[in-house]
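Every protein chain of the complex appears in place save one, which is left out.
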Amino acid sequence: MSKTNLYWVIKKDSLLADLSHGKRSDKRKFDEYRKITVEKGVSDTAEGSAMVQMGKTKVIAGVKISVGTPYPDSPDKGTMMVNAELLPLSSPDFEPGFPSEDAVELSRVVDRGIRESHAIDLEKLCIREGELVYSVFVDIDIINYDGNLFDACELAGIAALEDTKLPKVKDEKIVEGEFTGKLPINHQPIECTFAKIGEHILLDPDLEEDNCKEAAFTIAITEKDVICAMQKRGSKPFTKDELTSMIDTAIKESKKLRSNL
Amino acid sequence: MSKTNLYWVIKKDSLLADLSHGKRSDKRKFDEYRKITVEKGVSDTAEGSAMVQMGKTKVIAGVKISVGTPYPDSPDKGTMMVNAELLPLSSPDFEPGFPSEDAVELSRVVDRGIRESHAIDLEKLCIREGELVYSVFVDIDIINYDGNLFDACELAGIAALEDTKLPKVKDEKIVEGEFTGKLPINHQPIECTFAKIGEHILLDPDLEEDNCKEAAFTIAITEKDVICAMQKRGSKPFTKDELTSMIDTAIKESKKLRSNL
Amino acid sequence: MSKTNLYWVIKKDSLLADLSHGKRSDKRKFDEYRKITVEKGVSDTAEGSAMVQMGKTKVIAGVKISVGTPYPDSPDKGTMMVNAELLPLSSPDFEPGFPSEDAVELSRVVDRGIRESHAIDLEKLCIREGELVYSVFVDIDIINYDGNLFDACELAGIAALEDTKLPKVKDEKIVEGEFTGKLPINHQPIECTFAKIGEHILLDPDLEEDNCKEAAFTIAITEKDVICAMQKRGSKPFTKDELTSMIDTAIKESKKLRSNL
Amino acid sequence: MILGKKNQEKKYVDKGKRLDGRKTDELRQIDIEVGVIDQADGSAFVQWGKNKVYAAVYGPKECLPRHTQNPLKAVLRYKYNMAPFSVSDRIRPGYSRRSVEISKVSRLALEKTLVLEDFPKTAIDVFVEIIQADAGSRAAGITAASVALADAGIPMTGLVSACAVGKAGGHIILDMTKEEEDAPDAIDLPVAYVPETGEFTLVQMDGELQRKDWDELIELAVKGCEMVGEKQRLALKKKYEGEVNE
Amino acid sequence: MILGKKNQEKKYVDKGKRLDGRKTDELRQIDIEVGVIDQADGSAFVQWGKNKVYAAVYGPKECLPRHTQNPLKAVLRYKYNMAPFSVSDRIRPGYSRRSVEISKVSRLALEKTLVLEDFPKTAIDVFVEIIQADAGSRAAGITAASVALADAGIPMTGLVSACAVGKAGGHIILDMTKEEEDAPDAIDLPVAYVPETGEFTLVQMDGELQRKDWDELIELAVKGCEMVGEKQRLALKKKYEGEVNE
Partner (left out) sequence: MILGKKNQEKKYVDKGKRLDGRKTDELRQIDIEVGVIDQADGSAFVQWGKNKVYAAVYGPKECLPRHTQNPLKAVLRYKYNMAPFSVSDRIRPGYSRRSVEISKVSRLALEKTLVLEDFPKTAIDVFVEIIQADAGSRAAGITAASVALADAGIPMTGLVSACAVGKAGGHIILDMTKEEEDAPDAIDLPVAYVPETGEFTLVQMDGELQRKDWDELIELAVKGCEMVGEKQRLALKKKYEGEVNE
């Protein structure tokens, strides 16, 4: 059942006490990820798919490809859209209905990690300039929410894209079941998220840490150590030194995370 | 004014007492319809229309025809859509606003009766394969709700379709007021609905019976005694024998109902 | 902070007492407008724009032009749409969310003033008959609400239209930043609104008068004294003589208002 | 319908007769039936030329959500809706700006004639469904609604009668058809009027009206509404007497 | 898929074997895993042929908004949802008439088997997510949901087992695939059944059914549901025994 606010206030006190002794509840180091598994090809109906488990957090990304028109300001490029759904299936805290503010932010930050790194070679997805292009939809279902959705969703998204086959197009329509090759992927952006609780900064917050956090910082990094997106979350501020330190840790830890792909 | 739940609990007890003596409130037999009238051509703005009165239940169906594109999986067929609206005009129990679960089920079951019987010859509604077809919209307004909307709506829908003239098309557009003939209709599906109250099964429930029912079963049947759709409703289960018995009654009674067309 | 209903009941009594002595709170005559300023060209992103201040009421109209298809019943004419938003920014009484009934009425009455006077020469906005026309969007943001939005919005709308340049079209698309001339404007409709409080009728109600009014009457008039739209608002009735008298005053006062253009 | 130049040559009134044979100050055929929806507390069906309109009244009833209640009187609500098949191009069910505006002005046209103070904290719902629409559906709706409110026994100070006056082909006419409304010089001036008090509760106007035509138009509107009011009273009387006879 | 005339010549059953090698009265491979969503009070994952379905149960919990509470029992709510990538054409997230109807009939298929009276004023939420869809996703959903409800410890009078029977190419068959459902003469008759009581809690049908085929079909449906029920019980037992062994 959904925990009350009071529960989290008390929980935070005990978390803080442990953290001040350098302890996380599952004995991880402050800059350590939980166990991660990535399984590609979990769906036959999607053009590409992947399931990611990060601790008990479980998400499934599916890629669908259709044909559409390009945006007026990039007539020679395919289009891409990420949509993550906080399914009420996955947590007592998620409500059915219209996407919440949190779901929108999650979708947009995962989207930016992929978009700004130019992970997909969108120029190769142009079929007829200004008129017809491939449209790539990355939909992410949250199955079990146990903290740190941002990193799990970005990992699932990029894994699903790597798994994606590009369907054949004939007479301006997708030919069901026929493919011309793999979706052209240039980069592997990874997101690393830190939670700030008191003055402690923790990589990969689990559910309790995520619920007790006062701020968070998500950094997307490519395999070339290029930072392609950042997003501060929560209301507590960060100092310049804290930001710099998280960036340095993320550059290091993103490599380990990427090795799961 | 809208009756309270308590009202219906008490009402159900008295209904059950009467039913156990074989009595319905209006002295009908358990497998007998109320008085039915069908009036076609009640609208000048619709391409076809009909008003059906079943007891005091009153519904009006109107058919509008436009041109559109076929579905990708049936490029050589016109399209058809049924939409029934539980107008708050017709009952203290219907609320204005977004279609309720009940309105959606009603629309879809009436739609299936027409669709699955192939009542409309959709292949004759293809204008240019894969590109241009007639789109048939059957909209049903509930004017007065006195029980058993499913059968009244299906009857009004098929009567309105039989009344429908097919508009002329020129330059991919409907020519207002000119027609090429009748809408091609192949079959006359009829829906028969039974309500289960206690262990009693009643054809054509009136308002009180509909509100006291614990389950219902709707069966759509063509003039050739082909069953083209079925839908159990309500939470109480049916046994196999009950289902079989209702099917047999429906085959018999649907003929009488169809004679009103 | 939003005033309570009780506040307005009391306010109305004191207003009525003053009005019976011929006094308005700001010493205006009953048929006198507040100070009005019209500033055109307040936006670089809009094809035309204007800010109107009427007393402390402040509204900004922006005109955007795109290409679209004509309505089937006027294949040789461009299209026009007015949309006024009661921004919660502008008043403690406006709520965020879906347009309220009042916002819809405001939009539609301002729209009718422009449409029915044929202020825009829509025939000159046809690019290819039946297929491609200019679409004119007049969007009005309410920045500060101090009464009488109808007259301020109509004035801002027509001023913005007069300020509008018509973009060049090439290959069925707008060419950003290139223009073929001014939007063709034939007329200058002006709206004059009267509020009825008790038996008193006041031109250009300010916020207090607008909130205490029992009825209102808005009259749109062109530079040729043609009345092109009227709308009674509020629940209190008007007599024939009251209506006639307001029409006569509006014909006179609209000229002064128009002189601000 | 596409308006070509030929329309401007169309004669809207010829030898005193309009396109449908009526005189300039003649209403279309109006039939009013009271009590047609047995589930409702009050109801009416109005056929007005080609308009077919049902009105139903539910209430006074509990007003929900609670914060919309008025402690001093009943809240009147009004929903004007067009059946998808009521016009030549199918209307998609749901929200339309036009219906929102008509619902608002219609509600306000009725409100002051009802003794809402008798039913504090309650709601009275009026639902108007346009089954078939020609010009004048809002006037037909208000006319039907006022009868349905009377049928529901809501105390009132007078029936509200509505109709439109206007101009087509240079002639001032009562109760236009769609064809007349589509005249290039058409004026459409719908009003709601309470014959008992001689007051207007709705006035709207579209078109290009000259000041000089106003007095004649508004006089004709009063005359039209009085005729409509007569039909409303007859319909109510018929139901009432019918019940007495039974 | 475009249905050409060639389809009509397709042999749906050849030498007792269907297109996928099954016998006419054979279910597809069904795997049920219990307790797969640790945040939920009860959950199950069902792979049924190509269908992949998660079900999660939350509750009994506070029922909000308050006016939806039932003072005498828990309110059961059911939301069937398809992942956008679960079928060949992407589904846009949000409202669909099909999902609304399936949610309703599925809820009613389960309701009478639950002892809702034990939890007055509360709500029990069932969420079913279709990750991959083939024919039979609603039956897979109900089957998963009933297991998840048992896993959540909601007292019940019996598990609900669902499957579809139907016809393709003239043959009466159990548990159709999408390809079989697309047969020109296809019948699709999904049912939900409580083996403990021998009663049907869901019956739907599309297609063109002859009366003479009914008895055979409904018998086959019973047989199919009984086989499904066996798998449900085994899955629950496995989790329960697993827990005991740990």
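Letters are used for the chains, namely A, B, C, D and E, taken in the order the chains are written, and counting of residues starts over at 1 for each.
In the analysis below, a residue touches a chain if its C-beta (ideal position, glycine included) is under 8 Å from a C-beta of that chain, and two chains touch if they have at least 3 such contacts.
This structure is a prediction, so every number in the text was calculated from the model and none was measured.
> I'd like the shown chains that the missing chain touches, ordered by label.
If we consider the entire complex, the absent chain touches A, C.
> Return the single residue from A:Gln53, A:Ser90, A:Ser107 or A:Asn144 that touches the missing chain.
Of the listed residues, the one touching the omitted chain is A:Ser107.
> Which listed residue, A:Ile127, A:Ile185, A:Leu243 or A:Leu261, touches the chain dropped from view?
A:Leu243
> Could you please point out the subunit C residues that touch the chain left off the display?
Residues 1-2, 42-46, 49, 56, 58, 60, 62-64, 66, 83, 85, 87-92, 96, 99, 137, 139, 141, 143-146, 176 of subunit C touch the chain absent from view.
> In the complete complex, the non-displayed chain touches which residues of subunit A?
Subunit A touches the missing chain through residues 72-75, 101, 104-105, 107-108, 112, 116-117, 217, 222, 225-240, 243-244, 247-248, 251.
One rule holds for everything that comes next: only the chains that are shown with their structure count from here on.
> Quick one: which chains contact subunit B and subunit E both?
In this structure, no chain contacts subunit E and also subunit B.
> Could you work out how many touching-chain steps separate subunit A from subunit B at minimum?
Minimal hop count between subunit A and subunit B: 2.
> Considering only mean CA positions as chain centres, point out the chain farthest from subunit A.
D
> Whose C-alpha centre lies nearest the centre of all protein C-alpha atoms?
Answer for the innermost chain: B.
> So, comparing C-alpha centroids, which chain is the farthest one from subunit E?
C
> So what's the Cα centroid distance for subunit A and subunit C, whole Å?
47
> In whole angstrom, how far does the Cα centroid of subunit C sit from the Cα centroid of subunit E?
Whole-Å distance between the two chain centres: 57.
> Can you list the residues of subunit B that touch 2 or more other chains?
Residues 72 of subunit B touch two or more partner chains.
> Indicate the residues of subunit E shared as contacts by at least two other chains.
In subunit E, residues 1, 89 touch at least two other chains, as defined above.
> Of all possible chain pairs, which ones touch?
Inter-chain contacts occur between A-E, B-D, B-E, C-D.
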